[in-house]
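Right, one structure below, let's go through it.
Every protein chain of the complex appears in place save one, which is left out.
Chain nomenclature is as follows: A and B, assigned in order of appearance, with residue numbering initiated at 1 for each chain independently.
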Amino acid sequence: MSNAGGRRLSTHGDVERGEPIEVHIDGRMTQAFAGESVAAALMAAGIRAFRTTARTGSPRGLYCGMGVCYDCLVVVDDRPNTRACMTYLKPGMRIQSQAAWGPRENVDTTADGPR
Amino acid sequence: MSFERSADLVIVGGGPAGLAAAAEAGAVGLETVLIDERASLGGQIYKQFPAGFRVKRPDRLGRHYSDGRKLIDAAEASGTEIMLESVAWGIWDRTVAVYREGRDAGTIEAGQILLAPGAYDRPVVFPGWTLPGVISAGGAQALVKTQKVIPGERILMVGSGPLVLAFSAQLHQLGANVVGVVEAAPFPRFSSAARIGAAASGNVRQLTEGVGYLRYLRSAKVPYVYSHVIVRAEPGANGEVARAVVARVGTEWRPIGGTERSFDVDTICVGYGFFPSVELSRLCGCAHTYDENLGGYVPVRDADLRSSVPGILVAGDGAGVAGSAVAVQEGRLAAITAARDSGALSREQAATRARPVRAKLRRLQRFRAALNATYAVGPGIYDLYEPSTVVCRCEEVTAAEVLENIVAGSADPNSVKNVTRVGMGQCQGRNCARQVASLVAGKAGRRIDDMPSFSARPPVKPIPVALVAEERPEEARKAEVG
Partner (left out) sequence: MATAGADTTDVLVIGGGMLGCATAYHLARAGVATTLVERDEINREASGTNAGSLHFQIMRQPDYSKERLDRIRSTVEIHAEAARLWSTIEGDLGCDLGVRLGGGLMIAETPDEFAALQEKCRVERSMGLESEILTQADLRANYPHLSPDLLGADFCGDEGYANPLLVAPAFARGALAAGADIRLQTEVRNIEVLTDGRFQVSFPDGGIRAKRIVNAAGTDLGRLSGLVGHPIKVIAHPLQVHVTEPWPMSLRQLVQHVGRRLTLKQTQYGTFIIGGGWPGRFDAATGRKDVRYDSVLGNLWVAAKVFPFLNNARVVRSWGGHIPITADRMPVMGELPDVPNFFVMHLSAGFTLGPIAGMVMADLVRTGQTSLSIDAFRPARQTELVT
């Protein structure tokens, strides 16, 4: 995953974030908050490219934000093809970039490589 | 392992239409089940903070929060059984097939079904639209409002319509660095302003809100550009958005050569309206018509919101994008119709109950009609692609591949879908169907609504095998030859 924009806003006390929890992002322990979606936690950590595609290896991230586009796919607790925007954090959750249809290390994802 | 329920009324969707319908249905004594795929009610516009967040000062969270809470509270108090994280994946006659995320699957036998599935952001196909950093306006709004996270450090809003104005101002107010707003429509002329104003009686709040948003953006010195559309998103070294290029357009939204200007941004929020989610209404066999300004295909309904299929009603943005105020009234009206058709209300009782609802709808619809005229979608929005632009995000199929695989004489997008895989990915064609239809229609010399769409089949959302699979008796195998 690459690093770019995206961060948490102050809530000005109108609403409080959930309790702080720790999750793992690509193996790195990261501070986040209960109530956040995986997508929000990734964006807040400055990560906007969640996966690379099967055919061309292109980076993709959050697009529709409501669960219909299936672009924000990541590997959560070893489960690939998980929508980051529809999945909410649990303490200790392991989040990994997805490469094609599996975690990044598992790069042989089609019978003969990309089409 | 599977459940079987029944109810007088099954409401699919817990946004404004569904919530209002649930409250009304409960009030008139219909046994009702409401299902929604999310973990909390409110749909998109009234999306709530997820569990974990604690609301401290609800009075400072804006109108959407308070309106949404009122609707949700009323629905929750109505006696309706509410099934969250539940997805209606198919409908056979009046049997609604549902799975509950992480739990189980089953069916609900419905006396009647109200589809209130809402809408999703219009996917606009332009070079670079798949880059990280290009985000739908709705997605950006949800992220900022209900997660308190901004999607980037320098945000350009591109789009058209009153929601673009509202989103931009709200985003900026919440602390996002909105560096510009690019509106496709021209600067509102006196005649269109007057038309909106005239239709605004009864919609004063919406109108003054709009004026307020403009004033806010002006005072915050956020550049507001009219008559321009996005034509390209360019990546930086990190492979994400680094620049947005826009161009001047005419009334058809076709970029005029030599007018490009660029913004150095890392985020482009795209807000060119919405498409109604018509997958379920199409699956049920409801008749549809095509109206570009309502978001494309919309189910045909009578004055009481019945679809063309007996027992199926449709309310809210899922029947044509008209906003939350209309959705709430339609939800109420549909529930009243369902009650009348089930015998829970007499014809007179239903008419009396519906009268104020219809009056409100008439006022709202005048306002919407005026808005639609001002912000009519230009056909050029479907011609922003270049040959190398990915049209199908899921399967990464380019416009050039689609065009070269449209067989001479073909007038059916399903044919090019079959050979190129457009529309076969996990979004089930939501992001590419309209653009593919445009490409096929162009070559065939046909109108969009003069061709089939991608075939409507269950499941309308991807279904987990583990939850849905269940043993079923097999017919005796017929002997077959090898």
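Heads up, the rule we're going with is that a contact is a pair of C-beta atoms (placed from the backbone, for glycine too) under 8 Å apart; a residue touches a chain by one contact, two chains touch by 3 or more.
No experiment lies behind these values; they were computed from the predicted model shown.
Touch with the chain that is not drawn comes from one residue among A:Ile21, A:Val38, A:Ala54 or A:Met86, which is A:Ala54. Contact with the undisplayed chain is limited, among B:Ser6, B:Ser40, B:Thr95 or B:Ser262, to B:Thr95. In the full complex, chain A touches the omitted chain through residues 54, 79-81, 100-102, 106, 108-112, 115. Residues touching the missing chain, restricted to chain B, are 90, 92, 95, 97, 107, 285, 395, 407, 409-412, 414-415, 418-419, 421, 424-426, 428, 455, 457-459, 462-466, 468-475, 477-482 (touch as defined at the top).
We adopt the following convention: only the chains that are shown with their structure count from here on.
Residues 37-39, 44, 49-57, 60-61, 120-121, 123, 130-136, 138-140, 142-144, 147-154, 174-176, 238-240, 266-267, 393-396, 425-427, 430-431, 462 of chain B touch chain A in their complex.
Only residues 2-19, 33-37, 39-40, 43-44, 48-50, 53-56, 58-71, 81, 85-86, 88 of chain A touch chain B when the two sit together in their complex.
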